[in-house]
Structures are given as structure tokens and as C-alpha cells.
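Omission of a single protein chain aside, the complex is shown with its protein chains in their original locations.
Chain IDs A and B follow the sequence of writing; residue 1 opens each chain.
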Amino acid sequence: MKLTLGEIARELDLELKGDASIEIGGIANLADAGPGELTFLFNSSYKKYLGETRASAVVVRAQDADGCAIAALISEHPRMTWALVARLFDPTPVPEKGTHSMAIVAKSAETGENSSIGPNVVIEANAVLGKNVILGAGCYVGEGSRIGDNTRVFPNVTIYHDVHIGKDGIVHSGVVLGADGFGFEFDPKTASMVKIPQVFGVRIGDNVEIGAGTTVDRGALNHTRLGDNVKLDNQVQVGHGTTIGANTVISGCTAIAGSTRIGSWCLIGGGVGIIDNIEIVDQTEITAMTLVSHSITEKGRYSSGTGLMPSRAWKRSIVGFSKLDELIKRVRGLESRSRE
Amino acid sequence: MKLTLGEIARELDLELKGDASIEIGGIANLADAGPGELTFLFNSSYKKYLGETRASAVVVRAQDADGCAIAALISEHPRMTWALVARLFDPTPVPEKGTHSMAIVAKSAETGENSSIGPNVVIEANAVLGKNVILGAGCYVGEGSRIGDNTRVFPNVTIYHDVHIGKDGIVHSGVVLGADGFGFEFDPKTASMVKIPQVFGVRIGDNVEIGAGTTVDRGALNHTRLGDNVKLDNQVQVGHGTTIGANTVISGCTAIAGSTRIGSWCLIGGGVGIIDNIEIVDQTEITAMTLVSHSITEKGRYSSGTGLMPSRAWKRSIVGFSKLDELIKRVRGLESRSRE
Partner (left out) sequence: MKLTLGEIARELDLELKGDASIEIGGIANLADAGPGELTFLFNSSYKKYLGETRASAVVVRAQDADGCAIAALISEHPRMTWALVARLFDPTPVPEKGTHSMAIVAKSAETGENSSIGPNVVIEANAVLGKNVILGAGCYVGEGSRIGDNTRVFPNVTIYHDVHIGKDGIVHSGVVLGADGFGFEFDPKTASMVKIPQVFGVRIGDNVEIGAGTTVDRGALNHTRLGDNVKLDNQVQVGHGTTIGANTVISGCTAIAGSTRIGSWCLIGGGVGIIDNIEIVDQTEITAMTLVSHSITEKGRYSSGTGLMPSRAWKRSIVGFSKLDELIKRVRGLESRSRE
């Protein structure tokens, strides 16, 4: 797949400085790009590397283009241009339309037009799939579940019963949607844990992307909900009955317990833990590996944990941490003596 | 599926205040429940919301039932009643008995009566399945593995060889049981890591539930063991040769390294890390995201980490943390001077 710089400039409505006939076969970062590739200058501070790149052309801001030795596409938003150019060179295969002969689709299930149902897919009774849906090999769709138009589900995804996924979504491999939430009640009579059946489902909005290995549990007293445009990275865990507001973005390996309400336009880092039954307001930002142990009522940026240290010094600090309360009392004692 | 309030009261042996003929089609939380639904008042402090609910009936403690405007089922343990009522309305589909024509079952494998083996299931030689076992689509059962009576395995679970699962268990999708533990030995002669074969298996007791995406490794010098009634949430990791005592409950995304012995009736929060080769006594509670870096010999509640803070203030605290040792010395200096 090759495009000329002129074609790319026209397609994305960008100014071109240089030879419009140069053929571009792909994109790459500044350091690795070679002949026939288009690269990007996202940050003016890397401008010095422009002289060294072997790329055939670069996407740059106007102010960084002066003296650029190679052909340049001028963009005020090189990262957005990147997203758009990358679409032109995206090699992700699109499977054939139709239902594979090795797929097992219940009679009462509906599949929309132009959908692609891969081999070893199992679709249970009363499931409803929209138009242009792609279900990769080995996916399982439980009873009565629904997948909206244009949503792509990569291979080996498991969707339990009563899980609704909106339109234009992407679900990556290894994802499990609608497994039972984690609910037990201790029975003192029998001294045992009694399972609380998780009778609600999962409701996922439009244009949601869910990363590989992520799990979203079904609800016990209300549906677990992901709003429109939510983006979950890999190996995220969403507990039963939790709600994630529209446009919220959550990085990898973050664990969210049950019945928590996360607002819209939140930015949640990787490895974060969020406890159950709390509320987080819109536009909250949480840094990586923070434990959110109570509700957040004011938007802003929140953190917990400590900074990275050489282990030897860190060991002294954690000893100090364990004596912090005592230390504060000693300082208080010194202060009262110094006031005497 | 509909039941009258009278039927529910009889089934669960509860006192009913109100019209026994009211039809109930499901359950929901106080805020969302509508006509035809039964809701729950778990906490007296939410009693004020009883006036607003649109539910047809509520499960309440006797002391909260006075002046309740809707029909009430009186229970001294509303959460336990919830667990029992939810069973009546649980829509989880039960697949047909029998072995699907697209399942591949080794001749030497045994499947018990009334079991349900879904499509694309693979069962290897000498595996033994009890009565009423349900194996969802796409599950793999390795050589010589065993699954006890009434255990349900949801779709796309992978069970390696020599893994025994007890009776009455639930294994959710994406689970991997019996993959190799993580064991290597550095060989100075070849300057390379040599794999230590993990020759033992996994032994799981009765009535164990394992959440979606959880992994339990096989052992190297002894079996990895989960006791009866253990409950593991989603994306938990259990290392090789580790033992988890009966009735212990572990929340999502907790990682347990190898050869560790966790007692019975422990309550371990989400995102916890537990290092290898330690011992944790019975009835230990660990709060979310704690690192357990040494054995726990006295039962109780344990924690590590720091509290949630606005990031700006937190940055000052982590600088302080890195200087804690120095700070303690300075306080000591002040103290000795103040004593002069």
C-alpha cells in the first residue's frame, strides 16, 4: 500500500512543502523511519533530530518546518494528523463477511447484514447483532446479549448473557463481559459464605474500546454501565454495578470495585485501585497506582503512594514512616518546650 | 418469571406486611426499583429513601418497617434474604444436558451423568468429570484433570493436566488453572536462565468460586492448593505451590507469589501483593493494595501504602518521605540540644 505525499496532503487537507510525487508506504517514529516512510515531529524539542532522520517526509508544525531538509506536511496538530495518517496505513485485516461454517448460531439469534461471524464462534439464543458486526474466531455470545452496528470483537472474547454493547465499539481478545460480580453473604447459621446471584447485566455505550484481558462484571442490583466513548486499556477490572461516565479513559491493570460511580471525562492511570461504593466526580484525574479509598467530590488530580528510591534509602524511609506518629509527637514536645 | 409476595414470604419463611397477591418479577436497588420489583433496605440510615422508592415491596428489618408505605417482607438479615431471593430471579441460563456434537472428548475421559459439555470443548485423555458438571463452550480440560459433581465452568476456561477441582464449584471465563509456575535457575556456565519444570498440579476444594481471568499456577515441588469454600475474584494470580486455606476470600487483581501459605477465613482486599515463601495466619485481613512483604503471625488487619491526596500536596509529601531518615536525625539533634 503506497500513497504519494500529494495524495496524503489532499486527503488530510494539509500544506505540503516538498515533492508531491514522493511515495509513502508507511509511518514510523523519528529514530526508526527510513526511506519511503513518513515520520512525525510531535515536540519542538526534538527538532534537532530532524536533520538525522532517514524518513522521506515529516509531519511538523509550521514553526518547526523552517530549514527542514526533507519534505514536510504542515499540521497545527501533528498528533491528530498522526491518527488520521495511521488509518491510511492500518494493516489490521478485515475478515470476510458472512457466517463461517464452523460457527454455531442459535436459531433465535439475529445477525445483522454484512456481519462477519468467525469460526468456532458460539451465539446463544435470542442474541441480537447489528449490521457490520465482526466477531472473531472463538468468541462466545450469551443468551439475549446484544452487539451494536459496526462493533468489532476480536478472537476469544467471552460475552455472558444479558450484556449489551453499543455501536462502533472495539473489544479485544481475552475480554470477559458479564461474569458474576463478587458477592457473598456470611451465614452465621451454617458458618459459610452464601453466593448472591448476580441477576443484572452489563450495559456498554457506543464507541467504547475495551483492551485485552479486561473483565467487566455483571450487576447484582443494577446493571454495570460504561458510558459512550469510554476507553479501557488491557487487564482492567470493573466490579459489579459500577458506572463509568462517558469519555472516561482508564489505563491498564486498574481495578475498580463494585457499586462505584465514576464521572465523565475522568483520566485514570494504570494500576490504580478504586474501592467499592464511592463516587468520583467528572474530570477527575488519578495518577498511576493510586488507591482511591474514598469519594472524590472536587475535580482535580489525585495520587497516593511514595516516590521511587534506591532500596537502601527507601528501607530507612519506610522505618521512618512506621514511626511518623511518634515523630509528630516528639516535634510537638520540642515545640512546647521551645515556647516555655 | 413472576412470583407473588405471598409465595416469596412462604418460600423464605418471612413475615409479610401487605398484599400477598402483589406480583414480583425481579429485584433492584432502592433508587432504581420500579413497579413489580422487590427492593431491599440494608442500612437503616437509608430509611428516608423508602418513601421515594417506586418498588412494589421491600425487604426490611422489623425496626425499619414502621410506617413503610409499600408492602414489606420482614427479615432480620436483609442481605441474606437478598441472596436467597436473588436465586429465585436468577436468569443465568442452564445449558442442555449432553455432549455437544462439536465437543472433542478423548475416549479414555469420563463424563458423569447429567453433565453438559458445550461446543468446541476439548477434554483430554483420562480426565474425569463428575455428575451435573457444566463445561461452557471452548473450555479445555487437560490430561488426567478432574472436575467434581455440580461444578460449572463458564466458556473459554483453560484447565491444564493434573488439575483437580472439587464439587459445587464455579469457574468463570478466561480462567487458567495449572499453567507453569514461574521458576528459573541461573546457570553461570551458560549465563542463561534454565527453566524448572513444574511437575506438580493444582488441587481445588469444594464450593470454590474463581473469578474471570484469574490464574492459578501448578506447583514445582508440591501442589498449589485452594481449600474448600475459597472465593477468588477476577484477575487474581496464585503462584506455584501456594496454599490458600478454607473459606478465605480474595478480591480482584490480587497477586500472590509462590510457596506462600495463607490461612483460613482470611479476607484479602483487591490489588494486594503477597510475596513468596511466607505464612499468613488464619483470620488475617489485608486492606486493598497492601504489599505483604513478610509473614503475618498474629491475626488482625494489616495495611501498607499512603492515603489519597491532591497530587500537588502529595508531591511535597513524597519529597518529605524520601528525607524521613534525615528528618528523624534532625529531630533527635533538636532533642539532645533541648536537653542540654
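To be clear about the criterion, contacts are C-beta pairs under 8 Å (C-beta built on N, C-alpha and C of every residue); 3 or more make two chains touch, one makes a residue touch a chain.
Treat the numbers as computed from the prediction; the structure is a model and nothing was measured.
Engineer: Just to verify: which one of B:53, B:81 or B:156 makes contact with the chain not shown?
Structural biologist: Touches the omitted chain: B:156.
Engineer: One chain is left out of this view; which of A:18, A:130, A:144 or A:174 touches it in the full complex?
Structural biologist: A:174
Engineer: Based on the whole complex, identify which of B:47, B:61, B:79 or B:323 touches the chain you can't see.
Structural biologist: B:323
Engineer: Using the document's definition of touch, tell me which of A:132, A:198, A:222 or A:235 contacts the absent chain.
Structural biologist: Result: among the candidates, A:235 touches the missing chain.
Engineer: For review purposes, identify every residue of subunit A that touches the missing chain, sorted by number.
Structural biologist: Within subunit A, the residues touching the omitted chain are 26-29, 32, 40, 77, 79-80, 82-84, 86-87, 89-93, 102, 118-120, 136-138, 154-156, 170, 172-174, 207, 209, 211-213, 229, 231, 233-235, 247, 249, 251-253, 270-271, 288-289, 305-312, 314-315, 318-319, 321-322, 324-325, 327-328, 331, 334-335, 338.
Engineer: In the full complex, which bits of subunit B touch the chain not displayed? Write them out.
Structural biologist: On the side of subunit B, residues 104, 120, 122, 124-125, 138, 140, 142-143, 156, 158, 160-162, 174, 176, 179-180, 182-185, 187, 192-200, 213, 215, 217, 220-222, 235, 237, 239, 241, 253, 255, 257, 271, 273, 275, 285, 287, 289-294, 296, 300-307, 309, 313, 316-317, 319-321, 323-324, 327, 330-331, 334, 337-338 touch the unshown chain.
Heads up, the rule we're going with is that only the chains that are shown with their structure count from here on.
Engineer: Centre to centre, by mean C-alpha position, how many angstrom separate subunit A and subunit B?
Structural biologist: Centres of subunit A and subunit B (C-alpha means) sit 24 Å apart.
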